[in-house]
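With one protein chain held back, the other chains of the complex are shown just where they sit.
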Amino acid sequence: MTQHIATLWAKRPTPRGLAVDSPARPVFLALGLMLVVGWLLFTIDGGQFFSQANIVGIQQRSAALGIVAVGQTLAILAGSLDLSVAFLISLSSLIAAETMAEYGVLAGIGATLVVSAVVGLVNGLVITRLKVHAFIATLGVALIIKGVLESRYDGPAGHVPESFQRIGFDRIGPVPVSALLWLAIAVAAWFLLSRTTLGYRIFAVGGDPEVARLSGVRTDRVIVTTHVLCSLAAGAAGLLLAARLGAGAPTVGTDGGYDLESVAAVVLGGTALAGGRGGVAGTVGGVLLLAVLDSSFNQLEINSFAKDVVRGVVLVAALAVYARRRYAR
Amino acid sequence: MRRNLPIFGVLTVLLVAIAIANPYFLEPQGFLAFVKRAAPLAILAAGQYFVIVSGEFDLSVGSLVTAEVVIAARLVDGDPGATWPVIALLLAFGALVGAVNGLVTTLLRVPSFIVTLGMLLILSGAVSLWTDGSPRGALSEQFRQFGRGTIGPVPWSALILGAVVAYVVWLMRADFGRTLVATGDNQTAAALSGVRVHRVKTIAFVLSGLSAAVCAILLGGFAGVSAQVGQGLEFQVITAVVLGGVVLGGGRGSVAAAIAGAFTLQALFTLLNLHGISGALEFTVQGLILIVAVALGTLQPSWRPRRRKPPALTS
Partner (left out) sequence: MPLDRRYVLAAAALATLLPLSACTTDKPDSASSPRSSAGTKKNTGDQSKFFVQADYDAQLAMRSKTATGPAEKPWEQAIDPQMVDTARYKKAGPYHLCFSNAATNNPWRQVGWKTMQAEVATHPEIKEFTVLDAEGKDDKQISDIAELQAKGCDALIVSPNTTTTLTPAVKAACGKVPVIVFDRGVQADCPVTFIKPIGGYAFGAEGAEFLKQKVKPKGKILALRILPGVDVLETRWSAAKIAFDNSELDVVGVEFTEGDAAKTKSIVTNYIQRHGKIDGVWMDAGATAVAAAEAFEDAGQPVPPINGEDQQDFLQKWKDAKLTAIAPTYPTYQWRTPIIAALKVLGGESVPKVWNLPQPTITQDNLDSYLKPGMPPLHYALCGCEDMAGYPQNWGGKK
């Protein structure tokens, strides 16, 4: 037994060793299975799973979480974690809506992304320069943003012009614009991870920071960059939600539970919480899996408490399956 | 002990600041009221300490506290005779939840962050299902005594806290404590030197579950039945433990300092409240203090030996 543990710990994946998509396979299997189960449940219940309304609904419900989760994937792959995304999403939606009401859409997008990037920079610097554990650093930043939200806003604020609201509601056939935005961000992240040096370094730092550092990677810089990207993704989700709501709302991020849910989606997609292994494709699968699950719950009108129980079980069971696969080799 | 000095220094400063703002705090009654208020979080911090020092997280404690209070209310249902059996049941349930967390983490090798996040969802969902959405029944006066009542001038909760502190300090000085720290410090090395890593970690989770049960008994007693009594406690308690200088990732920090961290957090809330910054910027101040305290804590070892050598372990 002891020997067994020792070998487990010794066996570190080489940074590029596991292809980006390999850990994602089970989640897509599960997603396929869930689609069949969902279709069956709908049919038995007298509904239509593959109706346009349901397909659009699934995408609309998952787009914001999907975008945040893509960002969270980058942070987790680099061995970090971001618990500040929920409050940042609220803040972004407010900045977007208030700036857009005053200075127009482009200024709103710009201001939101700048503020998000600054928050990500702070997260990254606190983690790397002050050597604060990511969990505590981002929790602290989350509290700081929470205080700012509560002292500055006492309800929904700002107004999003009709033209920008269309991002939240328009669709091309069965594909909403919001889902396309999510797809674009996911593809960009995939490209970054699999085709660029930075991507290679993210895996290296997440796999073993010490080894990465010794082989010449400036680990601090990589971690800061992933946090900036993660916060930018949260900012984009805030923009999307502002478009959906027509205004900014100080509770939209926390009500959505985007902090822990994004982490859950990432690990459901096969990315290791400790970093260094996984990818964006899995995360997209994880988010879709949660969305199809939700849609089936909706159809069956299962109450929200039962949903929580099922979500908890699915999460732990999925991770147990991943662990088995990993250690069975 | 010397390594814990920073947190005790911060705590002293905060207590002095409270005393200046509110002289009543210096009287035994005022101070004991503060201890009574801090006791539930301090006990929960002691439990969380075991998990964190072994290198894991327990995010399920907030949900578990709520679940325990709701279960207690429904089972006691105002009947004084049910008090002790239900308390026994609560402790058993806490231990069981901890054991499940520990076994899934160690045997199924699921990261504890995820296991306990799943447990958080399962517990809050299951308890609401069981009670159909909102708590039923009522706690008996006898049950509430532990969180609310006093023996002479001393609150029950202060005595319970004292007993818990004595127990955990003893536990950390016993063999268990050394193997626990060794496990958190370097799991492979600990395993190689014969520590039964799975067992030690599972016990840590059981202790955390038990601490949540005791915390629930005190909180339910203090303030009565509520559906949101444990809300956010998981992050508060991890903050407290970390403020005490315990390092996430395991292997470093003392249980006394973790408990002092809980007192520090409670003192901070009290002080912010006294100065009327509750509501608005309270959270911002909290966040800044958390980051700064932890940053100073990690920077500090540079002029002190980074840590004791891991204790020698024989099998």
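Order of writing sets the labels: A and B. Residues in every chain begin at 1.
To be clear about the criterion, a contact is a pair of C-beta atoms (placed from the backbone, for glycine too) under 8 Å apart; a residue touches a chain by one contact, two chains touch by 3 or more.
Everything numeric here is computed off the predicted structure, so don't read it as measured data.
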Selected residue (touches chain absent from view) among B:A158, B:V197, B:A212 or B:V229: B:V229
Touching residue (missing chain; options A:Y153, A:W190, A:F203 or A:Y322): A:Y153
Option from B:A138, B:V154, B:L171 or B:L192 whose C-beta touches the chain left out: B:A138
Interface with the undisplayed chain - residues on subunit A: 51-54, 56-57, 60-61, 64, 125, 129-131, 150, 153-156, 165, 241, 244-247, 249-250, 252, 255-256, 298, 301, 303-304
Contact set of subunit B toward the excluded chain (per top definition): 22, 24-25, 30, 33, 37, 40, 73, 131-138, 148, 219, 222-229, 231, 269-270, 273-279, 281, 284-285, 288-289, 291-292, 295-296, 299, 302
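Just so we're on the same page, only the chains that are shown with their structure count from here on.
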Whole-Å gap separating subunit A and subunit B, where each centre is the average of the chain's CA atoms: 30
Touching residues (chain side subunit B, partner subunit A) in the complex: 57, 104, 108-111, 113-115, 117-122, 124-126, 128-129, 133, 187-188, 191-192, 194, 197, 235, 238-239, 242, 247-249, 279-288, 290-291, 294-295, 298-299
Complex contact set, residues of subunit A against subunit B: 1-2, 5-6, 9-10, 126, 130-133, 135-137, 139-148, 150-151, 260, 263-264, 267, 273-274, 303-313, 315-316, 319-320, 323-324, 327
